[in-house]
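With one protein chain withheld, the remaining protein chains of the complex are depicted in position.
The chains carry the letters A and B, assigned in the order they are written, with residues numbered from 1 in each.
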Amino acid sequence: MNATASRIELAKKGHWKPLPFISDQRLRWGLNIAVLVYLLLVYFSVEVNWGRVAEGMERGLNFIASFASPDFISRTDEIFLGIRESLTMTFTSTVIGVILSVPIGLGAARNIAPLPVYLFCRTLIALSRTFQEIIIAIFFVAMVGFGPLAGVITLAFATIGFMAKLLAEDIEDSRADQMEAVRSTGASWLQWINYAVQPQVMPRLIGLSLYRLDINFRESAVIGIVGAGGIGATLNTSINRYDYDTSAAILLIIIAVVLASEYFSGYVRKWVQ
Amino acid sequence: MPLTTADNQYRWQRRERKQQLAIWAGWFVGILLFLICWKVISDNTIWEFLEDAGVQGLSLVNRMIPPDWSITGSLMGPLWDTLNIATVGTALGVAIAFPLAFLAARNTSPHPLMRGLALTVIVSSRSINALIWAMLLVTIVGPGVFAGIIAIALRSIGFIGKLLYEAIEEINSEPVEAITASGAANTQVLAWSVWPQILPAFVGTAVYRWDINIRESTVLGLVGAGGIGLQMNAAINNLAWGQVATVFVLIFATVVVSEWLSARIRRSVS
Partner (left out) sequence: MLKLQGLTKRYATGDLALNDVDLEVPAGQVLALIGPSGAGKSTLIRCINRLVEPSAGQVSLDGQELTKLRGKKLKLARREIGMIFQSYALVDRLSVMENVLSGRLGYLGFWRSLLRRFDSEDVQKACELLERVGLLEMLDKRGDALSGGQKQRVGIARALMQKPKLLLVDEPTASLDPKTSRQIMRLIVELCREQNLAVIINIHDVALAQQFVDRVVGLAAGQIVFDGKPDELTEETLTLIYGEEDWSAVDTEADEEEADADPLDSIARGAHP
């Protein structure tokens, strides 16, 4: 209160400054200095070869210009097969991932799962979420060989981590009184899940699945780089050959698919509500 | 009506007949689509490889254990690069996404044409994975950390821009009216009534994206855009799985720490 009183006295005399964002003075200065030191370290440790960058500018402009003349023709077959593979991988992996994420999400919700199950599911989720899809893809390609199957397994695994975590959080946040009410009717465990938990989390589950469908498509365009199928391999080749017209064509298709899926999921979400 | 009377008795069904049929039709189409997709994938898969998948996986894990700790010291430099790619890339992305979000939000955009342009930039940036941006940039500005930073920034623009412009569109318009009515200039209206309202969303989004970018930047090295991915790629090519395991452990630790930090910051700004 003393601090406020002195601030009032000062303000009456016309001196006023807003309260600082971080009230602890030592923490505030510590953070400021830390940020400054970090910026200096970055400045001295990130080397940029500006000569090389300047050389590349022309190529950069070529790339941007190629969006005005995308080449869908010369590699039509590869593009078609790649996109078809990406789309099929996306759909299959999302379906499998979402189905598997339901039991794992239930297992990772502390309010309904016993501790050993909880720990197992949480570990699985942490593993899936920590590693970028590409790393997971490398692992599965080594296991099951090149091709879209490795991609499907990769994306499904990543989907499990994403969906199960959010689903578990959702279940943990859901209303305890509704769950008690259904349990007190003498319902079995499955009936309890079906009547008390499912109605509370279903709309969000559908929304998240659609979002994940979108993410999986975007990821399916890159895991081809390590041999896990999809359009990624074709895209990679075209970029390495500086065949930017084909790259532009593929990127435009990707953007169009993402836009379409967004439009579609917005429509479905409205319908589910 | 789900509730009907027949023979003086109530009959209850969960849904109307038409609705129920539509739902069944939806399931039918979905399952059919799944089977077709599965067929395409199955045709492109060499199933013989799968017979020893378990053996392959186990031997892979066996070769990873124990991790080769001797290279840990030499990985610190690349790890530092990875952190820088994520942090500086996010900062650049935020700096560009911030004005873009105001151009893209319906209630603050100066002109519908501007809005369309901003939305196009946001959707293009969002659709294209950081790794694709990195592949492109490596051919344009050459391999190295710089390409990684720009790639992360380009991908972050769309993500942050989208969440931010949605936050701007959801603000309470009354304080905006009040500040406008006091005769404040347009920039002051933004700074005094819009900005305080979107501050938590702004910090939350930026920190959340930084957290994602840490993960993303660990693999940029695969295409030559700097960071720990370079070492990972080299180790994989040499089939030195013990070293790969060390890289994985380092990545895991970094991601756990960054996730904790980001959750902490987001909690303190609400």
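In this section, contacts are C-beta pairs under 8 Å (C-beta built on N, C-alpha and C of every residue); 3 or more make two chains touch, one makes a residue touch a chain.
Predicted model, so just to flag it, every value in this text is computed and none were measured.
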item: Identified contact with the non-displayed chain, of B:Ile179, B:Ala206, B:Val219 or B:Ala235; value: B:Ile179
item: Of B:Gln19, B:Gln188, B:Asn238 or B:Ser268, the one touching the omitted chain in the full complex; value: B:Gln188
item: Options B:Ile71, B:Leu199 or B:Val249, residue touching the unrepresented chain; value: B:Leu199
item: Chain not shown, touching residues in subunit B; value: 174-175, 177-185, 187-188, 191-193, 196-197, 199
item: Sites on subunit A contacted by the missing partner chain, in the whole complex; value: 4, 7-8, 11-19
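The rule is simple: only the chains that are shown with their structure count from here on.
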item: Distance between chain centroids, defined by C-alpha means - subunit A, subunit B (Å); value: 4
item: Residues of subunit A touching subunit B in the complex; value: 38, 42, 45-49, 52-53, 55-57, 59-60, 63, 84-85, 87-89, 91-92, 95, 126, 129-132, 134-135, 138-139, 142-145, 147-149, 152, 218-219, 221-222, 225-226, 229, 235-236, 239-240, 242, 247, 251, 254-255, 258-259
item: Of subunit B, residues touching subunit A in the complex; value: 30, 33-34, 36-38, 40-41, 44-46, 49-50, 53, 56-57, 60, 80-81, 84, 87-88, 123-124, 126-129, 131-132, 135-136, 139-142, 144-146, 149, 215-216, 218-219, 222-223, 232, 236, 248, 251-252, 255-256
